[in-house]
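What you see is the complex with one protein chain gone and the rest in place.
We call the chains A, B and C, going by the order they appear; numbering starts again at 1 in every chain.
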Amino acid sequence: MLRLLIDVNVNVNYSLSDWRPRLSGFEPRDSDYADRVRESFDRQRIMALIGAQLVRLEPGECEIQLPFKPELSQQHGYYHGGIIGTIADSAGGYAAFTLMPRDASVLTVEYKMNLLAPGDGELLIARGRVLKAGRTLVVAQVDAGVVKDGRETLCATLLQTLMTMHGRPDQ
Amino acid sequence: MLRLLIDVNVNVNYSLSDWRPRLSGFEPRDSDYADRVRESFDRQRIMALIGAQLVRLEPGECEIQLPFKPELSQQHGYYHGGIIGTIADSAGGYAAFTLMPRDASVLTVEYKMNLLAPGDGELLIARGRVLKAGRTLVVAQVDAGVVKDGRETLCATLLQTLMTMHGRPDQ
Amino acid sequence: MLRLLIDVNVNVNYSLSDWRPRLSGFEPRDSDYADRVRESFDRQRIMALIGAQLVRLEPGECEIQLPFKPELSQQHGYYHGGIIGTIADSAGGYAAFTLMPRDASVLTVEYKMNLLAPGDGELLIARGRVLKAGRTLVVAQVDAGVVKDGRETLCATLLQTLMTMHGRPDQ
Partner (left out) sequence: MLRLLIDVNVNVNYSLSDWRPRLSGFEPRDSDYADRVRESFDRQRIMALIGAQLVRLEPGECEIQLPFKPELSQQHGYYHGGIIGTIADSAGGYAAFTLMPRDASVLTVEYKMNLLAPGDGELLIARGRVLKAGRTLVVAQVDAGVVKDGRETLCATLLQTLMTMHGRPDQ
C-alpha cells in the first residue's frame, strides 16, 4: 500500500486539500449512492484495463487513483494527457452521480482540461467535486495530481458539465 | 481493411469532410514531418494498449482510428469519453506537430471536448486539423466520429491549444 | 452600408464560408422563429449599448455584427476579448433559439473561446451555427472575424453549450 505525503508544489506551498477545501453539505437523494457508484464504476471496463481504482466517495466528491505503468505513457514516458482526462472525467462524473436519484444515470456533456505540469510520477490522483448541482445539469471541478517520490504536484485541472438522465437507471 | 461509407447523421445530411473541408495550404517547416510524427506516435505506448492506429497525415492534419473492444467501454458499454479524448488529443497534437520545426516537441496546453452522441459503434475516428499555427501556440480542432453498421456519426468535437517547445527535439 | 470582401487570411487562403459551409437542413419547430429571435435580441440592452446588430438569421444560424468604437477596446486599442465573447455568445445562443419551440427560452450553459488573432479592425462579425440540437441541450460553434481594410481575419472561435428551457417562454 502506497502511503502519500500530500505536499503540493504548484509554485506555492499549500496542500490540495487546503486549497479547495471539502464542500460539505451536499445531501444525497439516494442513501445507497455509494453502492450505486461503485457498481457503475466496476462496469467501466476501461478502468480495469488501465488499472484505475475508486478510492474515496462522499456526497458530491469522488477520488480515483491510477498507478503508473509504461503502457499509459505518451511519447516522453509520462502519463498521456488523455488518460489523465479519462480518470478525471470519471472522478467528476461519479462525484455528480453521488447526488443523483436512484432512477437516473449520468452523462458527460463536456469538459475542459488544462494541463499544468507533466504527468511525471508513480501515481495519478483525480479528485472530483461538485460545484453546482442543478436538477438537470451538474457542474464539477476535478484536480489531478501526480505523485513522485512522495510529493504531489497538481498536473491538471478540469471544469466539467454533466447531465442527469432522469428515469434511466444506470444499470 | 475496413472500408467506410462516411455518411454523418448529425441531425442534417452532410459528410464530415464536406462540413469542414480540408484546410490545404499549410507548409511544413520540416520535409520529414511524417517520419517524425510516426516515430513519436509509436512511442506513445498508450496507443498500443488501446489499439489505436495513425492512419493519415497531411501538413496540419492527422487522423487516428481506434477499433472497439469491450475493454475501452464506460458503464453502458460504449467508448469511454476519456478514450475519445485520448485519441482526439493525439490527433490534434500530431496535426500541430506536422507543422513544427525539426528541433521542437509538442505539448498539449488544454482542450475542451463536447460529447455530441454516445460512442456506440465498431470504430472510432478522430480527425485533427490545425486552425491557426502561431510561432509558439497552435490551435487545433478535432472531430471524432463513431462508425456503426457503416454509418459515421459525429460523437465529439474538441477545441485544443498546443505549444511548440522550441529547441527540445521530441526524441 | 458596409460591403465586405470576405477573404480570410488565417495562415491559409480560404473564406470562412467555404471553410465551414452552411449546415442546411435544420427544420425550425416554430415558423415564427425569426420574429421571436429578433424580439428577444432587441430586449438584450447590452447589444444597444455596444452597438451590435443582428444581421442574418436562418434555422440553426445567426450572424451579429459590431462596428468598432474606441469605447469597446482593451488596453491596446483592439476589441476587448470579452466583447468578442459577448456578441459570439448571443450569436450562438440565437442560432440555437431559432430551433426551439415557441414556449421555450434559451440559456447559455457554458462556452470556451480561443482568441486566434488581435481584434484589430473596423467591424467584428460573429457567426453562430448549431452543431447538434438535442431535446434539452444544443451545441453551437461560433466563428468571429474582424474586418480591416475590407479583409476579414478569423479572430476567435467558440464552442458553446446551450439549454432549452421548456415551458418558459422567453418574454
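Please note the rule applied: a contact is a pair of C-beta atoms (placed from the backbone, for glycine too) under 8 Å apart; a residue touches a chain by one contact, two chains touch by 3 or more.
All of these numbers come straight from a predicted model, not from anything done at the bench.
Engineer: Which is it among B:Ala34, B:Val109 or B:Leu123 that touches the chain not included here?
Structural biologist: Only one of B:Ala34, B:Val109 or B:Leu123 touches the chain omitted from view, namely B:Val109.
Engineer: Among C:Gln65, C:Asn114, C:Gln141 or C:Thr164, which residue is in contact with the omitted chain in the full complex?
Structural biologist: C:Asn114
Engineer: Would you write out the residues of chain C that touch the absent chain, in ascending order?
Structural biologist: 40-41, 43-46, 48-50, 70-76, 80-83, 85-90, 105, 107-115, 170
Engineer: What residues on chain B make contact with the chain left out of this view?
Structural biologist: Residue positions of chain B that touch the missing chain: 109-110, 112, 136-137, 159, 161, 163.
Engineer: Extract the touching residues of chain A with respect to the undisplayed chain.
Structural biologist: 10-14, 18-21, 23-26, 112, 114, 116-117, 131-133, 139, 141, 154, 157, 159, 161
Criterion: only the chains that are shown with their structure count from here on.
Engineer: Could you say which chain's mean Cα position falls nearest to the mean Cα position of the entire protein shown?
Structural biologist: If one averages C-alpha positions chain by chain, the most central is B.
Engineer: Which integer distance in Å separates the CA centroid of chain B from that of chain C?
Structural biologist: 27
Engineer: Taking each chain's centre as the mean position of its Cα atoms, how many Å separate chain A from chain B?
Structural biologist: Here the centre of chain B sits 24 Å away from the centre of chain A.
Engineer: Measuring from the mean C-alpha position of chain A to the mean C-alpha position of chain C, what distance in angstrom results?
Structural biologist: So the centre of chain A lies 34 Å away from the centre of chain C.
Engineer: Residue numbers in chain B touching 2 or more other chains?
Structural biologist: Residues 112, 114 of chain B each touch two or more of the other chains.
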